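A single protein chain has been omitted; all remaining protein chains appear in their positions.
Here is subunit A:
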Amino acid sequence: MTREEINHVVRFLKKLSILAVLLFIFDRGIGLFLQYLYEKDPPPDIKAFNHVMNTPQEDVYIFGSSKVAHGYVSNVFADTLGLTCFNAGREQTNILYADVVMSEMLRKHSPKLVILDITAKETVAHNMEASKLILANLMIPHINTDTSFLRIGKKLFPKEVFAAQLSMLQRYNSQVLPLLLGTKKNRFEENGYLPVHGTKIEGEIPAFQDKGESYDSTAKDYFEHFVTMLQAKNVKLVITQSPYYVQKFTTSPSLAALMPIIKKYNVEYLDYSFDPEFFRKDYFYDNVHLNDKGAHAFSARLASDLKKDLEKNDPSVLTKSQTARQ
């Protein structure tokens, strides 16, 4: 390098250092402000997640994707079964999310009953990735204070954890708007249930669409782990399929992969996917998700079926736990 070049390098490094210092100051400054907002009043969605992970108390937990979040009315289950109930379903997630959250929850609390809703696309690869992304978004703000979150993060999304350790803003990535604006829907007050209203279905009933999907074989392992983990803790598990409003199908690659595990461990399986009682346009928000009306009808039926079944086969489940949140 010539003398002139070295001067250019020195000038460049000086200015880069100034930028790095400024960036550090702004990253920490804005990051601390977001942390303050987050701790003071977390968005309800995050509050619901934090509750399931850190302070679980309910007797019944319902896990699954957006079909659960919008389709299972916690209060209907609570009233019918006489137990406390929380809907832990989350949009765009699958069994990976349910397994990770349940593993963490079981370290603190053993519910009496867990309902897991599986979908016909449960093992689709992009759902696995989406689950990791959502877990990353929800857990990363806590990685500096919660060692178990850090452990899970390092296993499932190590790059995101590394970035979040470098930058405080990264920890609150994509949460700026919810933290600044807040949100009207209070999921926590509805015990995790997220109602959607009305219907947007028009025209013919479409066929189930899974052409070109790729599948992740590890989803099966997560599913099996979920089942065995609950059985080891003597927690009653019921696996369900909630209704669809698409042309009838009997199976899918995902369901075909999971069914042998359900049979192997003799898990109770209730399939309402094409139950004629719910195959009504006015019960659906779209072809996959029940609206509030449909969710109430479906939850009432499932809760009643469960109650009958539990009274007959497992009456101890229906005894309310003393620690449950009122």
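Here is the rule we use: a contact is a pair of C-beta atoms (placed from the backbone, for glycine too) under 8 Å apart; a residue touches a chain by one contact, two chains touch by 3 or more; residues count from 1.
Heads up, the rule we're going with is that contacts and distances are computed from a predicted model.
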Which of "ATP-binding cassette domain-containing protein", "ABC transporter permease", "D-alanyl-lipoteichoic acid acyltransferase DltB, MBOAT superfamily" or "Ethanolamine ammonia-lyase large subunit" matches, in UniProt, the chain that is not displayed: "D-alanyl-lipoteichoic acid acyltransferase DltB, MBOAT superfamily"
Selected from A:H70, A:K112, A:K220 or A:R301 as touching the chain missing from the view: A:H70
From A:R151, A:K200, A:K233 or A:K263, residue that would touch the chain that is not displayed: A:K200
Subunit A residues that touch the omitted chain in the full complex: 1-2, 4-5, 8-9, 11-12, 15, 18-19, 22-23, 26-27, 30, 45, 66, 69-70, 91-92, 126, 129, 132-133, 136, 157, 159-160, 162-163, 167, 169-170, 172-174, 176-178, 183, 185, 194, 196, 200-203, 206-207, 209, 211-212, 286-288
